[in-house]
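Yeah, one chain of the complex is gone here, protein chain that is, but the others are all in their spots.
Chain naming follows the written order as A and B, and within any one chain the residues start at number 1.
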Amino acid sequence: MKKLALLLAALMLLAAIPASALTLSEPGTLPIVDEPVTLTVWGQETVGRDYLTCPNTVNYEKMTGVHIDWKLISSSEDQNTAFNLSIASNDLPDIYASRWLSTTDVLNCVEGDILIPLNDLIESDGVYYRQALEEQPQYVDMLTAPDGNIYTFMYTDTGVHKDSEYKMYVKAAWLDTLGLGMPTTPEEFKDLLIAIRDNDVNGNGDATDEIPLVGYYNGRKTDPICFLMNPYELYRENYYVITDEGEVRFLANTDGWREGLKYLADLYSEGLIDENTYVQDGTQFNNLLNKPADEAIVGTFPCWYQGAQIDASVLDWTDYVAVPPLEGPTGLRQSAARKGGNFNMVGAITTACENPQVAFRWLDWMLSEEGTYFGHYGLEGENWEWVDEPSYFGGDKSVKRITTDLETLWNSGTFPRYDRASVRYATTQNPETYTTDNTYVLVSAAQAYEPYYVWHNIPDIVWCADEDVVLERADFQTLFNDYILAMDTQFVMGELDINDDDAWAEYVAELDAMGLEDYMAVVATYYGVAD
Amino acid sequence: MKKTTLKNRAIRHTTADKVFLALDWIILTVFLLIIAYPLLFVISASFSSGTSVMSLSLWPERPSLVGYRTVFEYKDIWTGYGNSLFYMAFGTLISLVVTTMCAYPLSRPDFKGRGFIMVLCMITMYFSGGLIPTYLTIRSLGLLRTRWAVLLPGAMSVYNMIVMRTYMRTQIPLELLESSQLDGCGNIRYLLSIVLPLSGPIMAVIGLFYAVGHWNAYFDAMIYLSGSRGLYPLSLILREILVENDSTIDQLDIETLMAIEERRNIMKYAVIVVSCLPVMVLYPFVQKYFVKGVMIGAVKG
Partner (left out) sequence: MAQTRPKQSIWQNIGAELRKNWGLYLLVAVPVVYLIIFKYWPMYGVQIAFREYKPTRTIWGSPWVGLKYIRKFIEYRKFWDLIRNTFLISFYSLLTFPLPIVLALLLNYMPSQRYKKTVQLISYAPHFISTVVMVGILLQFLDTRSGLINVIITALGGKAINFMAKPQYFRFIYVASGVWQGVGYSSIIYIAALSGVSPELHEAAIVDGADIVKRIWHIDLPSILPTVAILLIMNAGSMLSVGYEKIYLMQNSLNNAVSEVISTYTYKQGIAASNPQYSYGAAIGLFISLVNVVLLLIVNRITGKLSGSSLF
């Protein structure tokens, strides 16, 4: 009898041992496994890069010992559709990459038992994940779902140029030609525009072909109002901000807003804002902008970053410089900015993954400092090297690329990253690079705006479990944004008279009638600042 | 011996006719110019370089072959071309066969089931299960990532079927049917030996519609062939180059954004010209079937 019991016990012990025990290395070290493991990764292709063969893929496979089976969707496919089809059809990969997961995505996945909670793995294997959380404790709340679990990794970006995107650019050479300094008030800006309009600044004999200010519709911050409203009232997309005291403040119906519109309408009526600004598309705008020096006609234009519009074969990025925020009549000098850098949720492991520990480690290493270098520049020695020249970050040594970004790396947002400014700004600061490496123009513009930042306090990540609130907010947003944009454009173009008190009152009344109070209440609930 | 066409007979035109014909020439010429000008603009733009294509003159502003060169060096365009030709050829064949098999019976007034079948078809024109259920169906059939996923779901367009049915119903005289039935001809044989030869024009037209439809189609390929780049049709490759994808624009870093913009600017017009060639070449072959009365006369004789 005893023998039988012993035999049974032994059998049970044997059964408890997992079928094939993979030996993993120490947490945080590479390679991760000593026998080949394959992980399926879902992602989206991007134009100009080849994920299957790029050096980062090849090198990372060698470094980790893990083979990647890519499941890539076309770059033209709507990512929302593709992601939802993937979930609905239950064809789950091991890892979801590329997608900047929204809280709704995660909540849906939790309900459908699609993703695994990472809490235990963070404790046991997440050397770099824990390090990131220790250095940035605010991340914990952002990553944790209402049920207390963390389901994703993070992607952060310390790029300062993204903190505030409401910028204006002016043609540097023309400031010199006109003998004017950088404008600091709306009046000075208007004088600059008048000077451009009336003088033959480009020297071709025709004083009428210069365009003082032009933008385009539906671009990224390419509407003049994005920059020129700020001296009078803060401008932010979606027309509201959360004050430092935690209140939702609506912007588009204040007296300051009206003053800003008056200023713009005044500029427009004097022909200082090009009439095509509100109807043309990016291609037409680029055609106006990218003319060789003696035919150049654009004086100033609004956008988030001038390189997005400049054709490098015709102009240099440094031809246009950023105009710092203007000081308004009441002393306002501001630009709406995000505090604390960019934060997104990227990288999740599914319940279909058979080697969650391996998958976790595979993603975790990317959060390390070495991983950050790898994501930004590639493999040291092969794709970049250290040179003894000062970097943007202020160090003595800097990074010099050997192979280009496009041919080496994955698109930045594809995989998790815990960004470090020291890594991001490690490239060589050298005036010769100002026209080939956009770091200089991005950083200098950001530095010009930084003293005037006003935090808009709208968080990147919002965990709102109430679906009705989420939908209501989205519905209101579409409704209000369309209306406000249409009305503001009409006021600026003079089709409605901004100085007519009745017209303004009608506009404000219509906003209320559309449900402004409810909208703001929903926004407050959504962002968790309701009282 | 020359066919006795209307043109060859000595037609004495009345003055009204002369006015009509003069107007005909004028209107068609004006029409031709209006259509052609923007097309010439596209062609001219395809031979220029870079962003500056605002000139009004039809001559390229900065003549260059960089657009075409980039297109030819872009490997995906070649696989896309081959795939599209494949899908167009076989897709059209399948579509024509299936559509005829539906249109012909429905065109017969003595086919008692035609009301029911017609309603069955029309319902599918208006009501659909939606993207996800259709995707799940295709998946259950095991067609994902196979060429069948592009060839089969679009096999029959009810719209085209109705047009074909209408033609067959009105252009194939009933006397032919009656006389053939007296001769003891079965339905299928009647279809093959009499109806099809008489249906030259409509087969040509519907065939063209399907061919063009299959050539331009990208959506099914995008959804069902996701990940199998080797099977992508040209239309999908074009879409990748030309269309700004709203759903991912924030996630793309600056380098990628600029690469997309650059590629689009260089290739935009060249790629359009190159992708239009097959369907443009196809049309003259189809035009042969539009000669007046050629079919009816031949069979009657």
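Throughout what follows, contacts are C-beta pairs under 8 Å (C-beta built on N, C-alpha and C of every residue); 3 or more make two chains touch, one makes a residue touch a chain.
All figures in this text were calculated on a predicted structure; none of them were measured in a lab.
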| item | value |
| --- | --- |
| Residue, one of A:Asn204, A:Asn218 or A:Thr243, that touches the chain absent here | A:Asn218 |
| Contact with the hidden chain (one of A:Asp34, A:Asp206, A:Glu385 or A:Asp482) | A:Asp482 |
| Of A:Val279, A:Ala293, A:Ala421 or A:Ala465, the residue in touch with the unshown chain | A:Val279 |
| Selected residue (touches chain absent from view) among B:Ser64, B:Thr79, B:Ser180 or B:Ser247 | B:Ser247 |
| Selected residue (touches chain absent from view) among B:Ala155, B:Leu196 or B:Ile254 | B:Ala155 |
| Chain B residues touching the omitted chain (full complex) | 5-7, 9, 11, 13-14, 16-17, 20-21, 24-25, 27-28, 31-32, 34-39, 41-42, 53-56, 98-99, 101-102, 104-106, 108, 110-113, 115, 117-122, 124-130, 132-134, 136-137, 141, 152-153, 155-156, 159, 161-163, 166-167, 169-171, 186-188, 191, 201-202, 204-205, 208, 212, 216, 238-239, 242-243, 246-247, 268-269, 272, 275-276, 279-280, 283-284, 287, 289-297 |
| Absent-chain interface as seen on chain A, which is shown | 80-81, 84-85, 87-88, 102, 104-105, 108-109, 111-112, 114, 217-218, 275-276, 278-281, 283-284, 288, 470-471, 474-475, 477-479, 482, 485-486, 488-490, 493, 514 |
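By our rule, only the chains that are shown with their structure count from here on.
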| item | value |
| --- | --- |
| Mean-CA-position distance for chain B and chain A (Å) | 41 |
| Complex contact set, residues of chain B against chain A | 50-54, 131-132, 135-136, 139, 222-223, 226-227, 229, 232, 236, 239-241, 243, 245-248, 250-261, 263, 265 |
| Partner chain B, residues of chain A touching it in the complex | 44, 46-49, 70-82, 84-85, 88-89, 91, 98-100, 283, 286-287, 290-291, 305, 307-308, 311, 313-314, 405-406, 411-413, 438 |
